[in-house]
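Each remark here refers to the structure printed beneath this line.
Excluded from the complex is one protein chain; the other protein chains are retained at their positions.
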Amino acid sequence: MVELMRFILIDRVISLEAGREIKTVKNVSLAEEYLADHFPVFPVLPGVLLLEGLVESASWLVRETENFAHSMILLEQARNVKYKSFLAPGGQIEYTVTAKTIEENVSSFAGFGSSNGEQIVEAKFALRHFNLADEDSGMAAVDAKIIENMKQRWKLLW
Amino acid sequence: MAMSRDEIFGEVQEVLVDALGVDDDEVTSGATLMGDLGAESIDFLDIVFRLEKAFGIKIPREELFPAESLMNNPEFVNNGKLTEIGLGELREKMPHTDLAGFENDPDINKLGDLFTVGAIVNYVEGKLNSA
Partner (left out) sequence: MRWIWIDKFVEFHSGQRAVAIKNVTLAEEHLHDHFPGFPVMPETLCIEAMAQTAGILVGEAKNFEEKVILAKIKKAAFFDYVKPGDTIKLEAKIESITDEAASTTGRISCDGKLVAEIDLMFSHIDKNLAGKEFPQENFVFTDTFKSLMRGAAFNS
């Protein structure tokens, strides 16, 4: 029977300056199933999940800063995402994400992740934030449910 | 293909802005790729591919950024500095670069400083003129 894996790529927020910067950490453990495929005999956190850690960190900065105004926060663009080293089970990565701009429906960031003083990843990226009700007012209840869920998840992280 | 040096510089600038995510005004002739613009190994490969596409030329990586083979050869390096033979190799491989300053203190850690935007423009100009 397959275990239920959660798609949450950060574990804790260690500092937050609304509108400006957030620092988070993620532990890497062999308990994370996809490591068995990535790669066999050489488990390392997949590069896109390092980017996801940066995206989630930025998303939380947006949610806090805009007081959970929007339900949907999605990656709109990523550029010059560089992978400099590998992150193995037993390791921990600290993400630092700095906001360049945070507007009502778009925001842009520069971020990097390091582990034990070693640079692992860096990226420039932009998010878009919106409510489903913006297009379809019938979706307001779905927005509310997502936002409530995110607020609960936030309590685990910060 | 007769491009003026200014036109070449403009294209090189665009390549570096895209490859490195830096601003136009950071890409000056004297800017070093590694120190000033934050380029790393994978970026050097990205830059070579983009320059090939932008100018329609073939760039053997060793020609534009010959550092690796120099640094790993014991004939060329002694105590962290390039030997005379090593300097000779460098002069031969990088005719597009001004080596005067480096020759005074051929510290291999400073090899990266040779890779300036201007050196790339010189290299491309040379390639286009000999085409």
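When the chains are written out, they are named A and B in that same order, and each has its own residue count from 1.
As a working rule, a residue touches a chain if its C-beta (ideal position, glycine included) is under 8 Å from a C-beta of that chain, and two chains touch if they have at least 3 such contacts.
None of the values given here were measured: they were computed from a predicted structure.
Participant: For the chain not shown, which residue from A:24, A:57, A:71 or A:96 touches it across the whole complex?
Facilitator: A:71
Participant: For the chain not shown, which residue from A:14, A:110, A:142 or A:157 touches it across the whole complex?
Facilitator: The one listed residue touching the chain not shown is A:142.
Participant: Which candidate, B:52, B:75 or B:98, sits in contact with the chain we can't see?
Facilitator: If we include the chain that is not displayed, B:52 is the one touching it.
Participant: Which chain B residues touch the hidden chain?
Facilitator: 18-19, 41-43, 45-46, 49, 52-53, 61
Participant: Take the complete complex as the reference. Which residues in chain A touch the chain that isn't displayed?
Facilitator: Its contact residues with the unshown chain are 2, 4-8, 33-34, 36-42, 46-49, 51-52, 55, 71-72, 74-83, 85-86, 123, 132, 139, 142, 145-146, 149-150.
Following the convention adopted for this analysis, only the chains that are shown with their structure count from here on.
Participant: What whole-Å value do you get for the distance between chain A and chain B if each is reduced to the mean of its CA atoms?
Facilitator: Distance between chain centres, rounded to whole Å: 36 Å.
Participant: Give the list of chain A residues in touch with chain B in this complex.
Facilitator: 79-80, 82-84, 124
Participant: Touching chain A in the complex: which residues of chain B?
Facilitator: Going by the criterion above, the answer is residues 19-21, 40, 42-43.
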